[in-house]
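Mind looking over this structure? Questions follow.
The complex is shown incomplete by one protein chain, all other protein chains being positioned as in the whole.
Chain lettering (A and B) follows the sequence in which the chains are written, and residue indices restart at 1 in each chain.
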Amino acid sequence: MPKRPKMYGLLAEYETPAALYKACERVRDAGYGAWDAHTPFPVHGLEKAMGIGPSLVPWIVCVLGFSGAALGFGLQYWTSVIEYPLIISGKPFNSYPAFVPVTFELGILLGSFGAVFGMFGLNRLPTLYHSLFNSKRFARFSDDRFFISIEARDPKYDPDKTRKLLESTGAVAVEEVED
Amino acid sequence: MSHYIPPTHEHDIDPVDGRMALVQGQPTFHEITEAVAKPIDSPPKAWWIFFLVSVSMLGLFGLSVAYLLWEGVGIWGNNIPVGWGWPIVNFVFWVGIGHAGTLISAVLFLFRQKWRTSINRASEAMTIFAVICALMFPTIHVGRVWVIYWPLPLPNQMQMWPNFRSPLLWDVFAVSTYFTVSLLFWYVGLIPDIATMRDRAKTAIRRFAYGVFALGWRGSARHWVNYEAAYLLLAAMATPLVLSVHSIVSFDFAVSQLPGWHTTIFPPYFVAGAIFSGFGMVLTLMIPLRKWFHLEHIIGIKHLENMAKVILLTGTLVGYAYGMEFFIAWYSGNPYETFVFANRALGDYAWAYWIMVSCNVITPQFIWFKKIRRSPAALFILSIFVNIGMWFERFVIVATSLHHDFLPSSWAYFSPTMWDWATMLGSFGLFFTLFCLFVRFLPIIAVAEVKAVMPQANPHYHPPGHEDPDLTSSASGTVQSRDDHAAVKTAVTSGEESSKVVVSKASEPDDEDEDEDDEDEPDTKDEPIVADEPEPEAKAAPEPEPEAKAEDAKQEAAADDDDDAADEPEDKPLFSKDPADKPLFSKDPADKPLFSPPSAKKDDKADDGDDEGKED
Partner (left out) sequence: MPQIFPRWTNNIPIAAGLLAPIIGIGLIFAVWYWFSPKYTDVGYRPKQPVPYSHKLHAGDMGIDCRYCHNTVEQAAHAAIPPTATCMNCHKQVKTTSARLQMVRDSYDTGEPIPWVRVHQLPDYAFFNHSAHVAAGVGCASCHGRVDKMVVVEMDQPLSMGWCLDCHRNPEPNLRPLDQVTNMNWDVTKEEYDPKRDPERKRQVNPPTHCSGCHR
């Protein structure tokens, strides 16, 4: 956001996943970009209704997982062959079969870091302060309500038109949220 | 319940009987939240008793570790030839316990076993705490705790690096990776639920604490996309990890050249044993927990039964491994190997061996009986025996293989000292203290995940009342086909009511043909659908479609409603909750009390308020 407008945007509340799903399709088709849905649990297929592409997390995991494995093998090779070549149990310096477990574990470890911290990064978490939390109503997103928020920074955003759109989608409530 | 099963989701049918809903009694989303959060707000008395006992045992652990540091490893019974006494027995025992959590989380997640959602949170927590206990033992067993960082590859003045050819070092990497990944997995699963706790917290301290750990989660659909990808990948990575960890733990033994340890069967045998003991501990924890915290409707008999079946399978695998060890000992013709196994079954530690066999091989066989595996009390007792048996398995492996080594003059009989006992009991104190704190402050059920497997969570799952053409057309083929298949009416009703009604409607097919089919052939493939819907039906059946809805509804919808009313007498026997009808649909007598009282419900149903009374 270059400059924060006074209003964050509009927040519409729905009561069922079905209503939300339908509303999301409408908002998507209306061509909005800076909007989001908020649900207590992942609603199956909602990303399609919202037109969200696939997640980038798998790529991060792939890259980090393989670099973890490479790092793991590299560490063992470097320490056992280059840095301190030491004959242990008459095995060759590069006893690669014995290096498999640690290589594997480090691959998994970095892959998991990629999954978790990659997800945090893509989601910009933690975001302890968020304008949506200004809405009293919004607290129910984590319980049993479903929300759509459309941000004021969206070029198509127009307080009245957008509100009308949201109201026409069967929202039980539509309110403006301060930034 | 109401499990509306769209045709595209046929594989979601419950693995046990394909009928019973995962969450019983048709709670609303809000009721799930409340049921899970209530014990956190006001813990039952049993919690305090349990907590105080656990903490005093933890004190024992602190005391014994402090004395160990002061005095040295000599306070234990370990001595040549049994250099790996109780510390390693306890280590392997706890690592084994720590396997069920990730198994439930990751493996069952990959296999789309939705019943995992009720138990995964608590068993993941159990995993983490068990691994903490496990890590304690090698740490204090090294004697010089202050240099325990030496196995890590850090640059140091000795210019030394760990010996990567040693299984003990693989263990360091495997167990610590396992711990880290389990912790991340657990925490990622917790984030939405901590947000739930944050949003309903009453005090500033709670809001702050939950707020920090919720990371500002706001249930954003864009976040969920990444979240679900991350969760899936974590599961995909944790699955091979969980198998690797106990394989590597078994390498500690199998890679050494000691008769009784040097066996290729060890990795699978240890993994099976770990799952066996892990599920045993999950049952031990969950059976009292579901009762004390009134979560019987979320952690149903079916969940217990499924876990019992896993125990039966893995227990039998372990029994096979026991037999195979003896076969190989004989078949190999190796006199040392033969001796060790003869000594195991008939020698000084025969008592331990036979405790192990009776607990691990005979105990699970009781699970063949349906009555036993559906009885929480019986399962609880069995699970205790499983825990005892698996502890003895580790003891037998460590002690019998070591106490008679190659040199008869050094043969000895290992017996634990008072401090061995204190440390072991203390580790249970550590485990249970952590677990008590967990159930006290964190949601023990994965709230978001349970909600997601409830029928009304499906976006194509619509309340009855009227058909919404917009929806039908927009929601792609799924809806269409579902409509065709189950003849579901869609309607937008409001509030919790909708979720109730929804269910009923889905099942309440306006197409008479469907209904009749069901009636005629209750055992056909359609049965699950029908069977899943008894209660909702019961509720819905008497419900006159509210006028308000009818108004909203399109003409056809109104027509449908009429149809429904007309059908009612017919449907009733099919779906009714009346005891008389029960045999037809209710698969599970045990679940009966969990359902909402039928008649009262029905009446309430018409009003909006019906949800309130229902679950609690």
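Assume a contact is a pair of C-beta atoms (placed from the backbone, for glycine too) under 8 Å apart; a residue touches a chain by one contact, two chains touch by 3 or more.
Quantities reported herein were computed from a predicted structural model and do not represent experimental measurements.
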* Structure fact -> Residues of chain A touching the missing chain are 84, 86-87, 120, 125-129, 133-136, 138-139
* Residues of chain B in contact with the chain that isn't shown? -> 149, 154-160, 198-199, 207-208, 211, 216
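Quick note on the criterion: only the chains that are shown with their structure count from here on.
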* To do: Could you give the separation in Å between the centres of chain A and chain B, each centre being the mean of its C-alpha atoms?
  => 26
* **Contact footprint of chain B on chain A as seen in their complex** => 15-22, 24-25, 36-50, 52, 54-58, 61, 65, 75-76, 79-80, 83-84, 88-89, 91, 95, 98-99, 101-102, 104-106, 108-109, 111-113, 115-116, 118-120, 122-123, 125-130, 132-133, 138-144, 147, 170, 172
* Spell out the residues on chain B that touch chain A in their complex, using ranges where they run on. => 28-30, 33, 153, 159-165, 167, 169-170, 173-174, 177, 180-181, 184-185, 187-188, 191-192, 195-196, 198-200, 211-212, 215-230, 233-234, 237-238, 240-241, 244, 248, 251, 447-449, 451-452, 456-463, 468, 470-471, 474-476, 478, 490, 492, 494-496, 498-499, 502
